[in-house]
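One chain of protein is taken out of this complex; the other chains stay put.
Labels A and B are assigned to the chains in the order they are written; within every chain, residues are numbered from 1.
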Amino acid sequence: MEPMDTTLEILSDKASHRPAEAEFEPEILAFCCHYCAFAAADLAGVMRLSYPPNIKIIRIPCTGKLDVLYLLKAFEKGADGIIVAGCEEGSCHFQRGNLIAKKRVVYAKKLLQSIGIEDSRLEMFNLSSAMGGRFAQIASEMTEQIKRIGPSILRSNKL
Amino acid sequence: MKTDSNLEKVLASGEFAVTAELGPPRGADPEDIHKKAKLLGDCADAINITDNQTAIVRMSSIAAGILLKQRGLDPVIQIVTRDRNRIAIQSDVLGAAAHGINNVLCLSGDHQKFGDHPTSKNVFDIDSIQLIQMLKKMRDEKKFMSGADIDVAPRLFIGAAENPFADPFEFRVIRLSKKISAGTDFIQTQAVFDVEKFEEWMKLVRKKELHKKTHILAGVIPIKSAKMAKYMKENVAGLRIPDEIVSRMEKAKDVKEEGIKICTETIERVRKIEGVQGIHIMAVAWESIVPKIVERVGLLPRPPIRKEDSNANESKNPNG
Partner (left out) sequence: MIVAEQKPIAEIISIAFKHKSILVVGCGTCVTVCFAGGEKEGKTLSSLLRMKAQMEQKLLEIEELTVERQCDHEFIEKIVPLAGKVEAILSLACGAGAQLIAEKFPDKIVYPGLNTTFLGITEKQGIWKERCLGCGTCLLDKTGGICPIARCAKNLLNGPCGGSQEGKCEVNPETDCAWQLIYERLKKLGQSECLEEIIPVKDWSTSRDGGPRKVIRDDLTL
């Protein structure tokens, strides 16, 4: 089993247990770079900023570690949306990991489109570790965006 | 003389030759050929018939050449290696020769990407230089490319094209000399607009004395409109059109007249270059203008085309 799968199993268990009649609360994964977005999320907590509880943060050493397969597996397991959050362009701790991630996100969006999944379920953001407020804002915006799109068909159609 | 070709006769006599281009129709109507032949017949020593130029399907060049032959004109059959392999080309050349056609212009041909069947497969079994070699072997050694004997060899006046304006520039002269050693009897160049560049190329040609080993005819194209000048400048690979010509066409009050003027000026200038033995006028879809151009540059009337010697083929027959 790949390291990612553990997190995703948890996610899919939670997802399937949620009551259907309640207001749609999306499950959103946020792949956050250790050097910026993850620290920004932490800072948001320290600053006591509130943001929707729909976001489940997964820390990665750099968005350059992100693999298209992580994104696809997450959707396959029922995620409604995915945030990829890396450092600002030009500020990657590993020089260009975030630029590599940007291309991979574009590619993953194309793959999603090719099977008929809304590509706006996946977005990439760039921020620094000092931007606690910005993180909270991204979390809220993305939650709103996914609420508008509605639940993933992959969850409701589970055989 | 290798053949009964009128073009060969004119060039051998030292007269400044005039050839013109005829694009066959995209249909089966022979009248189209006859109409154009009427326009070009009296002002050209030989008429080139394109072989599916720009890879767009047209009436076969050999078939159109037979129609010209029937009118007593001298066709130059263009053959591209794009569409036919060595078997088909040799077969076609025998057929053309049986109809009394002597002049063949050897080309590789525009890539099919530019034509009306871009998804087709190309052949390019041989290239234009190897085509020249093959025809020379058929004519002089009476042998097919394979080495097998030909009972009655075709009598051919072999031509080739060269583009002095394409890159790499220095290689263009080397390539010309390869075509000459392969056996080409005459050369028709890509259309000249940039006379200085052409002069520079001819200088290299003279340095190698290539003009003494073949007959060089400079190509010209009369431009009909400023739009056409611009289009050709931007879209036709291998053509080099100086900005000055585009701006002259844009500023002109009577654009057609300006186009004719540019063409006649070019002819007058290339005629003075040592080693140029004729012109080849490619009036694409404007064949009607050719007589006027030839007249203005004082190249009319053309020497009369001599009557066909009907026993020519038999006399060359080794068994005869």
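The rule is short, and it goes like this: contacts are C-beta pairs under 8 Å (C-beta built on N, C-alpha and C of every residue); 3 or more make two chains touch, one makes a residue touch a chain.
A quick note: this is a predicted structure, and the numbers were derived from the prediction, not measured.
Trainee: Using the touch definition up top, pick the residue from B:A64, B:V93 or B:I126 that touches the left-out chain.
Mentor: Touching the chain that is not displayed is residue B:I126.
Trainee: Among the options B:L73, B:A161 or B:I216, which residue touches the chain absent from this view?
Mentor: In the full complex, the listed residue that touches the missing chain is B:A161.
Trainee: Considering the whole complex, not just the chains shown, which residues of chain B touch the missing one?
Mentor: Residues 82, 86, 108-111, 113-114, 122, 124-130, 133-134, 145, 161-163, 166-168, 171, 174-175, 177-178, 181-182, 190, 237-238 of chain B touch the chain absent from view.
Trainee: Residue by residue, what part of chain A touches the chain that was omitted?
Mentor: Against the missing chain, chain A presents residues 67-69, 72-73, 75-76, 111, 114-117, 153-154, 157-159.
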